[in-house]
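My questions all concern the structure below.
Removed: one protein chain of the complex. Kept in place: all other protein chains.
Per-chain numbering from 1; labels A and B assigned in written order.
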Amino acid sequence: MKGITTFIIKDILKNRIVILYTLILCGFSWSIFSLEDNVSKGILSLLNIILLIVPLVSVIFANIYMYNSTEFIELLVSQPVKRSSIWYAMFTGLAVALNAAFLIGIGIPVLLFIHPLTALVVILAGVLLTTIFVSVAMLCFILMRDKAKGIGLSIMLWLFLSLMYDGLVLFFMFQFADYPIEKIMVLLTAINPVDLARIQVLLQIDVAALMGYTGAIFKKLFGTQTGYFTSFIFMLVWIVVPYFFSLRLFKNKDL
Amino acid sequence: MKDLTYHFLVLFFVLTHTVVLAKNIHVGPGKENRSIRAALLLAKDGDTIFVYHSLYKEGNIIINKKITMIGVDYPVIDGDKKFEVVSIKSDNVIFRGFQVQNSGYGSLNDLGGIKVYDAGNIIIENNILENNFFSIYINFGKNILIKNNKIRAYGIEEQQIGNGIHCWKSDSLQIIGNHIQGHRDGIYFEFVTHSIIWRNVSRFNIRYGLHFMFSNDDAYINNVFDGNGAGVAVMYTKKVTMYNNTFKNSTGDASYGILLKEISDAEIVGNRFLSNTSALFLEGANRIMIKKNVFSNNGWGLKIQANCMENVISQNNFIGNTFDVSTNGSLVLNKFDKNYWDKYEGYDLDKDMYGDIPFHPLNVYSFIIENNPIAMLLFRSFMVTLLEKTEKLIPSITPEDFRDDHPLLKAYSL
Partner (left out) sequence: MIEINNLTKKFGKTTALRKVNLTLTSGTCVGLIGPNACGKTTLIKNILSMVVPTEGEIFFDGKNIHGDVFYKNNIGYMPQIGRYPENMSVRQVLQMIKNIRNHQGTEDKELYEAFEMEKIADKKMRTLSGGTTQKVSATLAFLFDPPVLILDEPTAGLDPIASEILRVKIIKEREKGKLILITSHLLSELDDLLTNIVFMQESVVVFNKTMEDLFAETGENRVSRAIHKLLKTEVLS
């Protein structure tokens, strides 16, 4: 099975879009840090890339790659290979290749320019988001036989998680501002992996502000060791659940 | 100031005059006196008592003569957790080189490590104060120099511990180069006038690094306030000058670099505010000049309540703060001019160093957070950023004339 995974990784790493993606990330991060002498401002610009661009590219690329690999998957299924191994190989291949692009494009400059702990959180956020959206893309692939519908669904999911969700939560907050909604708000944000990633980076760069009124909630729920751990677990759930759901469907899929 | 110099000249003459006639008394193991109390009984005005290194547990030591007390190799005077350790009840006392520790704790009496009662021309210098309820307490003092003392306490709860240097109804104090740690308030001033607080370091105190009320015409220069529970509070006072101090790491709900409440005619110049939840909070503050300060990595740079008037905020650097400025009203009665804001995204086509379009330092989302603290959860999300940018372009919630017309393009070197 190692064979297939390695083949897929190599195949994706040679893909022009992935190379372009790496170069664009590289260009972004290097220009941000070398033009901007204010590091915290640099992290902010980077945060938007990590929360918006990285998930978008991950989900669309992984999704299209899955559709383009339909025949390849068919070939593998006709060979003596377990379906779960094929699925695992596709997932690992995509996740490793896209994360490699992310680490080269953003990880290295981040490590060079910003405080190591903050850098670690930023990188971990990016890696987890990339992997989550690969997992989501594979679920979209298995749910939709039609390529256009599949890509549509994955973009919709990205749109929802990255952009619309916060708007809805904000709306909810304004509507129920007079009620004790703290716990619900925390829960709502903890459900969305993009929000979790954002909050973890926030805890690094806006720590002084977060110690304010909301300090209690923030520190207790996100900033402590248990907080970090819980956030991490929530994000892992976002990887594991779509993955196993799609695997179950794939095992019974007619090719 | 002239007044002060005059007093010191007098003090100088008095001291030199008496020293000539005075005798020296020695206290310590193998010396003529074994206890400080015995020596104090022997002493007359103008005498000098040398106390050698040992542990002295003599209950409350009262100095009621014009004498000089000198500790040799830091003799330890211990209050046994029951007594006030040293009480100075006479003018013209010098108290130098002791370790004073374990004063008693009183909920009615403010027991001190070293306490001055209604006296003047006193020098308290180079002492170590360990684990006292109040470390140095000045009650109705005048012309007192408190210098280079190392003050340390281990307070955990606000109610269980007193202040590091506590001054009440005093005048012409000089508090210089002290290190204070672990008290309720590092330095506490109430009704203290014409005094200077210079080069002190006040860290990790439970409440305020410096607490200051009804104390006019005082100056703080070059102090460092670090990691104090609620930062520094200056209240109900006129004519305060604060130069070149550093206020940092005051984080938490209701923690401030400086909290200004009912203050007027103050100057806050050349200070550094680093990593505080709120760097500078102004409430009922009028005619304050805030100039050439650095606000860096704070949650809020300036919080100006609507009841502040005629304050001038000019030539400061605002760098890396989550929110630079926030306010709770729509009235703009303060002037922002020629500051550097790292969030400014304008341009300078006429090359006059100032941006050609004004900067609006108010962030609409800080308004929202003011009312719904939990909204912080959504800060820096796409929707919120969109909201902020829209508000910057077309101000609707934030007052339009809350702005800096000459935002600087490059930070001042401060």
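Assume a contact is a pair of C-beta atoms (placed from the backbone, for glycine too) under 8 Å apart; a residue touches a chain by one contact, two chains touch by 3 or more.
Here the structure is a predicted model, which means the values were calculated and not measured.
Participant: The complex has one chain that is not drawn here; which of the drawn chains does it touch?
Facilitator: A
Participant: Can you tell me which of A:C26, A:V39, A:L56 or A:V81 touches the chain that was removed from the display?
Facilitator: A:V81
Participant: Residue by residue, what part of subunit A touches the chain that was omitted?
Facilitator: On the side of subunit A, residues 3-4, 7-8, 10-11, 14-15, 68-72, 74-82, 252-255 touch the unshown chain.
The rule is short, and it goes like this: only the chains that are shown with their structure count from here on.
Participant: Using mean CA coordinates as chain centres, what's the subunit A-subunit B distance in Å?
Facilitator: Computed from C-alpha means, the inter-chain centre distance equals 47 Å.
Participant: Looking at the complex, which residues from subunit B come into contact with subunit A?
Facilitator: 251-253, 255, 275-278, 297-300, 319-323, 342, 369, 371-385
Participant: What does subunit A use to touch subunit B in their complex?
Facilitator: 38-41, 44, 47-48, 51-52, 162-163, 166-167, 169-170, 173-174, 177, 181-182, 185-186, 189, 195, 198-199, 202, 206-218
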